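Note that one protein chain is taken out, while the other chains of the complex remain in position.
Moving on, here comes subunit A:
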């Protein structure tokens, strides 16, 4: 029997009281989730300009104390935010659930498309979404990445500890439109650690409010490029393209073995 949760049961059955309780009472799961959330927040690379931002955290445990409001929604459906209102989104290990059809009415492709589509729409220009993913296999990762790109996102996969089977974590870092000028690019290796400015003391709790959207009216979406059909040698050309994609994906995945230093941002 597979140990992967999403292969055992539907989420509303797998996460029964007992299982869900682990997320709110088991200290090592809490610790692990907290670490991953911190890493998500680092990868969000919010500019350090003191401007409060609204974020959404997708797929959190209900019983944990959170600042900010909660809402119950299905990731595979349009989440119902006004367009262009969210400054950033984080997510721990929930996207792969969309790849399974838990009901006969569920089509994983449509659900992935709805998820990334609605996520893209609700983010403001230049905002970033960081999703920690746990794909079962390469095809699933490609599927997830494909739908993200088709929804208009740019970005890629960031791998933490790629050589460790236990500690390896993959993060889908997606930008909605060109990144804002003040947003930092996630650094893989930080050999000379930047001085860790401790903002905790000055940070205002209210600035951490999780939820939401940034309202920018009249946002221009980048135009999708026109597809130019090339004349090729048919099958050979297709195989060559596939190989290129695979190589590109592999180099994208071999991103730094990093020990990201945790910055207190708020």
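The criterion applied here is as follows: a residue touches a chain if its C-beta (ideal position, glycine included) is under 8 Å from a C-beta of that chain, and two chains touch if they have at least 3 such contacts; residues count from 1.
To be clear about the criterion, contacts and distances are computed from a predicted model.
Per its UniProt entry, the chain excluded from the display bears the name "Multifunctional methyltransferase subunit TRM112-like protein", taken from "Proteasome subunit beta", "AP3S2 protein", "RNA polymerase Rpb4/RPC9 core domain-containing protein" or "Multifunctional methyltransferase subunit TRM112-like protein".
Touch with the chain omitted from the figure is made, among A:44, A:85, A:131 or A:157, by A:85. Against the chain not displayed here, subunit A makes contact via residues 50-52, 54, 62, 69-74, 77-82, 85-86, 105, 114, 118, 204-207, 209, 211-215.
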